[in-house]
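Only a single protein chain was left out; the remaining protein chains are all shown in position.
Letters A, B and C name the chains as they come in the text, with residue numbers starting at 1 for each one.
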Amino acid sequence: MSEHVHAVHPEPDMVQLLTPEGQRVDNPDYPLDISDDEIAGFYRDLVLVRRIDTEAIALQRQGELGLWASLLGQEAAQIGAGRALRQHDMAFPTYREHGVAWCRNVDPLTLLGLFRGTNLGGFDPREHNFNLYTIVIGAQTLHAAGYAMGVIRDGAVGTGDPTRDTAVLAFFGDGASSQGDVNESFVWAAAGNLPVVFFCQNNQWAISEPVERQSRVPLYRRASGFGFPGVRVDGNDVLASYAVTRRALDDARNAQGPTLIEAYTYRMNPHTTNDDPRRYQLGSERETWKLKDPIERVRAYLTREAKLGPDFFDDVEQEARKLAEHIRSGCRELPDPTPESVFDDVYVTMPDELREQRTDFTEFVAEVSA
Amino acid sequence: MSEHVHAVHPEPDMVQLLTPEGQRVDNPDYPLDISDDEIAGFYRDLVLVRRIDTEAIALQRQGELGLWASLLGQEAAQIGAGRALRQHDMAFPTYREHGVAWCRNVDPLTLLGLFRGTNLGGFDPREHNFNLYTIVIGAQTLHAAGYAMGVIRDGAVGTGDPTRDTAVLAFFGDGASSQGDVNESFVWAAAGNLPVVFFCQNNQWAISEPVERQSRVPLYRRASGFGFPGVRVDGNDVLASYAVTRRALDDARNAQGPTLIEAYTYRMNPHTTNDDPRRYQLGSERETWKLKDPIERVRAYLTREAKLGPDFFDDVEQEARKLAEHIRSGCRELPDPTPESVFDDVYVTMPDELREQRTDFTEFVAEVSA
Amino acid sequence: MSDTPMTMAKALNEGLRKAMERDPKVVIMGEDVGKLGGVFRITDGLQKDFGEDRVIDTPLAESGIIGTAVGLAIRGYRPVCEIQFDGFVFPGFDQIVNQVAKFHNRSAGLVKMPITIRIPSGGGIGAVEHHSESVETYFAHTAGLKVVACSNPSDAYWMIQDAVADDDPVIFIEPKRLYHAAKADIADAPTALYQARVVRPGQHVTVVGYGGTMSTLLESAKVAAEDGIELEVIDLRSVSPLDIATVIESVQRTGRLVVVHEAPQSFGIGAEIAARVTEQAFYSLEAPVLRVTGYDTPYPPSRLEHEWLPNLDRVLDAVDKALEF
Partner (left out) sequence: MSDTPMTMAKALNEGLRKAMERDPKVVIMGEDVGKLGGVFRITDGLQKDFGEDRVIDTPLAESGIIGTAVGLAIRGYRPVCEIQFDGFVFPGFDQIVNQVAKFHNRSAGLVKMPITIRIPSGGGIGAVEHHSESVETYFAHTAGLKVVACSNPSDAYWMIQDAVADDDPVIFIEPKRLYHAAKADIADAPTALYQARVVRPGQHVTVVGYGGTMSTLLESAKVAAEDGIELEVIDLRSVSPLDIATVIESVQRTGRLVVVHEAPQSFGIGAEIAARVTEQAFYSLEAPVLRVTGYDTPYPPSRLEHEWLPNLDRVLDAVDKALEF
């Protein structure tokens, strides 16, 4: 096998509610009664998270970040999924869900510490119900399943009380679908009928490996083998991503158990700022996907159907610029950790032996720099 | 959830070619043109491996073995699968496939060392194309996938030459279906279209946990989610187990890729000789399954349809007695390992430091016992 | 405390019960921990009394057990995971080392991982492969984890409660060989969890162990005493953190130290103790620290385990060597 064979994964029966040309289409399984204002809100989200991404890449180029994992092309999947969450739902991201973080009201600066090397995450997942980024592929899907077990034990599913019923949303990639942990999380979710929705962004690539290296059938079908529903959605369609995720989360909250969503999308940038896709990707593939840009289609809809004028788009652009400025200046101001902080949160109760190492270390660093 | 809920797993469309009453039935997908002589051969196998099992349990009770994992109730699944193998196919057992070992011409005594504590397996898997028993649940399914990768690289699939084309048969249990490794082996098998057949003996229990703890849908369906066929067979029906495995192995050899077979059966004995199923199993369940005994139905067929008389059955019984004697006396004669042998096969090339430990140890043991 | 002496298995069972009574967020999870009460019956009766929501028979997958425990901890629970046998902890190793051990640190101390991972450990019961391993070193070398080992019923009773109550993740080593060994009384109050204990004073040689080897050490001390050699026997109880002060205080008196454990020698617990004691009590040592341990081989077939394990003869031989050095 040589090239990324499209024939294996044609685009099958995937849910789409907004065509690449910006036309609304209906899907009886996923009715979406949504105002143009709300769609405009999605547009704003999409543009802003793309801007976050652009700025972060620029900061990496300038040496302000060690690395960045770009979400370019995956904005719609992430905003659709993220906006479907309710406040008390919990999200478990990988390392690429900057768009979901945005929907959870996580300040983009909070995400930068990990990539700048000033911390290892360093925030409380419970503050915005958004877990720490997880780099070990697939590990977070089990955390999501466990969290969902807790939700059940807290009596927070199927009560009918919308302020109480809680769902969990676990993100992972097409490559991650091969990991034991991801499949074990399916086992747990099915056996325990857990209120967890698995959201797989199939961006066609796991670094240099096309999705065909992982699976010979569409990934959403994996779920059926474990006994729960799977659905493929157009991940470049924010409306479909929203509607499909919303329904799955509703099912989870209503004690209907798990769903696997495969958001069919494309990684428009290198895997990370370290990667060189020219070694493995055909440029033409990217060109094809460009035509399905997740933002353009919403813009087309808003212009043609909702008749929004330049003012709206200018405002969003204005806001994006402000956000960019916030990120640029904020990033440079991220506090460097103090050397001795290395020892601080290894344990809740620091053992004596570690305290001694800490003292030695602090004294030594002071001595050397004196 | 409290009791083992049968309703969740009724017996669905499973392949059966011989009813519990000993009636042949046809299945167009699995045509089986088989002589009564061959069926009599299966009967012999079934009786003999049950006898191996009975003797081993007795030896454990007498303190000659530390432990034994009984196959009682699963003879048909194992003989059916084992007899479907060709000589150059490779089998990867768990710790319970004494019946498959029998089909591979592995002397039952070879299996006893592990349970007696005189070795850790200690045979060459390539001698009879039967791998070492694997106790770490699921690990061997990846070994099978890797071996199948080797088969492909050796050009030993799809050549049409029956002396060359090779299949791999990987065994695991219902509980094992939850392990990451087993699911990863499905990923590998599907992505690589490997010549491997997964044979899951769903004996309804993983020690004390009913299969419903692992899955809410029949296990054979797992395969479809990975993109290859799954089939459920009556694991107490040796003919069906044989026919279904034979076809799957043929497919594998013919470069048609993997199949998952779920052999629906029942563990009639405790998990191992250490186990106490009264704590978790209803006796009535066992009674129900007794009516589906894998040997009785073949005996009924041979008596009623093939008109075999008492001579045949006496001969088999005679042979079983001889086998039992072989096991009893052979077990007691299994050589105790020499103390220093502990060091012998840790490495192909023994490092100096280990050689020193070996010398110290040997001298010390000699000194102490002097 | 208790009126009747009990086995270590029973003491652990009672300790877990107390832990569950005290904190409704404590959940027990693992393979066969429910109706069966675990293959060693350590959780016997707990599912019956606390329900299936708190004593959870999980699917058969160790990464899943640990990984879901992490999620439960994020949600505010306090999971106690049972690994059925030592050799089966490895499929869960990634979740332990990369997640359980690091999560508190990664969250800058904002999320606690109060997870206890119980591992029936070590050999001496005539088991088949993978059922007799000593895996503590892997965890002791992993920052963020604590590793303790009980060696008697009273400690077992108290230590399991303290481990469950600890806000840090604790690997709890249970020497399975001692589960049903001698019954003993339960002390009225616990010794601090991470503190070593001098279980027999002596002036000639310090002998240090933990978990399953402690009975051998006490026996060795008895035999040595017949020859007029008084061993000071120390039960480490905690392998990480290591209460090295107690060991050093002893070595400063005896000048000689033998460390004993079942895990393979190289890069094992004994090496660290030797290194630290030598560093911190260099001029007190009359002889190098000697180690009596498992050999650098896979755990042997059970017919050979008695020779392979640190037994009375091997301990006494090392004591002699230390004295003769």
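Quick note on the criterion: a residue touches a chain if its C-beta (ideal position, glycine included) is under 8 Å from a C-beta of that chain, and two chains touch if they have at least 3 such contacts.
Keep in mind the model is a prediction, meaning the values are calculated, not measured.
Among the residues A:Leu32, A:Leu120 or A:Cys200, only A:Leu120 touches the chain that is left out of the figure. Interface note: of C:Pro79, C:Pro153 or C:Pro264, the residue touching the hidden chain in the full complex is C:Pro264.
The hidden chain makes contact, of the residues B:Leu71, B:Leu120, B:Leu219 or B:Val365, with B:Leu120. As for the chain not pictured, it touches chain A at residues 1-2, 66-67, 113-121, 135-137, 175-176, 178-181, 206-209, 213-214, 274-276, 279-280, 336-337, 339, 341-343, 346, 353-354, 357, 361, 364-365, 368. Seen across the whole complex, the unshown chain contacts chain C at 63, 87, 90-91, 93-94, 97-98, 101-102, 105-106, 129-130, 137-138, 140-144, 240, 242, 263-264, 266-272, 274-276, 278-280, 282, 287-291, 295-298, 325. Interface residues of chain B facing the missing partner chain: 90, 119-126, 131-132, 136, 139, 141-154, 180-181, 184-185, 187-188, 191, 344-349, 351-354.
The rule is simple: only the chains that are shown with their structure count from here on.
Using mean Cα coordinates as chain centres, the one most removed from chain C is A. In terms of their C-alpha centroids, the spacing between chain A and chain C amounts to 41 Å.
The centroid of the Cα atoms in chain B and the matching centroid in chain C are 36 Å apart. Rounded to a whole number, the gap between the C-alpha centres of chain A and chain B is 43 angstrom. Residue positions of chain B touching 2 or more other chains: 178-181, 213-214. Chain contacts: chain C has residues 58-59, 61, 63-64, 91 touching two or more partner chains.
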